[in-house]
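Below: one structure in structure tokens.
With one protein chain held back, the other chains of the complex are shown just where they sit.
Note that the chains are named A and B in the order they appear, and that numbering of residues resets to 1 at the start of each chain.
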Amino acid sequence: MTQEITFWVLAVIAVLGALVAVRRRNLIHGVFALMIFFAALAGLFLLLLAEFIAAVQILVYIGAVGILLLFAIMLTERVTGDDARDITSRGSFWGWVAALAVLVFLLLPAIQSADLPQTTEPYNPSVKALGQQMMNPYVVTLEVLALLLTAALIGAVAASQGGEKKKEDADDA
Amino acid sequence: MTTAAPNYELLQQEGLETSLLEISMGPHHPSTHGVFRMDVKLDGETVVELRPVFGYLHRNHEKLAENMTYLSSMPFTDRLDYFNSMTNNWAYALAAEKLIEVEVPERAEYLRVIMAELTRLVNHVTLVGFFVNDLGALGTPLMYAFREREKILDLFEQASGARMMCNYFRFGGLRNDVPEGWLDRTRELVDRFPAFLDEYEQLLCENEIILSRTQGVGNLSRELAVNAGITGPMLRASGVNYDLRKVDAYGIYDRFKFRVPYTDGDTGDCYDRFMIRMLEMRESVAILKQALADIPEGDIIGKVSKVFKPKPAEAYGRIEGPKGELGFYLIADGTTKPYRYRVRPPSLINLTVLRDMCLGGKIADACIILGSIDIVLGEVDR
Partner (left out) sequence: MSLELIKDILLATVPLLVIFPSLFAFTTWMERKALARIQNRIGPNKIGIPCTRIGLFGLGQPAADGIKMIFKEDIVPRGADKLFHLLAPILALIPAMLILCFLPLEFPWGKFMSGQVQAFLLDSAVIFFFAISGLATLAIFMAGWASRNKYSLLGGMRAVAQMVSYEIPLVLSAVVVVMMAGSLNAKEIADVQTGFNWFVLTPWGLAAFIVFFVAALAETNRSPFDLPEAESEIIAGYFTEYSGFKFALFFLGEYIAMFAISGLAVTLFLGAGDGPFLAVAPWLSVVWFIAKIFGLIAVMIWLRGTLPRLRVDQLMAFAWKFLLPLSIFNILLAGMSHHVTVAYPGTTAQVVTWTVSLVGMYVMAKGLDKISRSTAKPREYLYAE
């Protein structure tokens, strides 16, 4: 009973947050609404006893993605938020069509064909088990991902360094 | 005199449009040392444009002085640089004494030097405190500085009756002799002052954060310093050996043995300005020791009437104030009032290079550069 109430509360918050994030003109309000959506999602994960995923959801989506969005907004001149420009709603019809198509042709079949576990006993994955899974069967995947991220990091550094070099050239000239 | 904002054009390249943040820092801001305003344009944290705005404390000092007798404006000079009323008095007295040609008694000359050097200690010790406060040290060095300042202000109070607005000098001497035992108390203070300086230097001069925050910040080249008319410790920090106590040897400064610290002029940054003041305090202590040892007994003021009519003439009296060359320019027209009365305020003239030193630095640098110039708004705005 408690669980069901919690689920519905979190679900409503998530949907409302997502709606506000999309509809809000003010960029910063939008970002914060998106974070509320992420937080509600983390709550749903907790409800499923997936605490590690919940923690990562908060850490990565709110802590990293959200802050990244804020950083991006800070670099624009709209940082103060007073933006009178309208977001054009042209083409929103096709947007609705695309969203509906995704729902009907992708999500619904996926949910229907999914093989959900039907056990009654609580399933409690420990973080330790998760870690062992990651380090044993999936270690190659993990390493490849780490390598990819490192490459991205080095690429970012190189890109910014390139800018520095150009600056020095300009100084010389 | 103007410096181009470094690297700023680069930010405008390649369609990378960033907007500047315009901030009006002041007139009420914790680190503008009074009612001073800096209109800064920031690119992120970097200062790309800076415009000093002052005049909030204008009190019509010069015009007032032209409408009263010479002696009447002596108390007003206290209010110029309200940290250093004694030296303000002295500069004005020097200018007026050139008009009326009066002999200053020996004892008064010695007391003048003692008062001026004590004032220099007060000014420098407070400046260093405020400067480190601007660096973010939450008042601890300031409180140490204020402890010493209070002791000197006590001496001023015993001699003149006021702690800050002393009004102690008169044309041809001083208002009154110092009370009994005053010289001994001063000797005691002067003897103990080097111990405080040792402690202060130990705490501040080699602090890693202070070093990295102040070195290479707010560089002032020797050429710009000379061209802009910078004087005082700030000029010596930029590598010019120029001290009016040596150049003019006004009063009896030629009788004392002291050294003038200056730099080789390679950097001229905030650290140099800070260190020059630290070193100057030791020299002031040396002068004080000699003056207190040699001071004779005798009269304290020459023969001057309170209201006098000098012959039409011009006079410029200048001293090495703690902040720089403080000058008073007087034109007498044969009446009891000066025809023209003009102050050369070191604070204002040293402030003119603020923009050149701040451009390209961070906003935090601008605060400490302003702190290292050592301004008092009472003198800047007059």
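Just so it is clear, contacts are C-beta pairs under 8 Å (C-beta built on N, C-alpha and C of every residue); 3 or more make two chains touch, one makes a residue touch a chain.
Just so it is clear, the model here is predicted, and its values are computed rather than measured.
The chain not shown here touches chain B at positions 21-23, 29-31, 42, 45, 132-140, 143-144, 147, 205-216, 241, 243, 246, 259-264, 267, 271-272, 275-276, 279, 362-365, 367. If you put the missing chain back, the residues of chain A touching it would be 2, 28-29, 32, 35, 51-52, 55-56, 58-59, 62-63, 66-67, 70-71, 74, 79-81, 126-128.
Assume only the chains that are shown with their structure count from here on.
Chain centres here are Cα means. That of chain A falls 59 Å from that of chain B.
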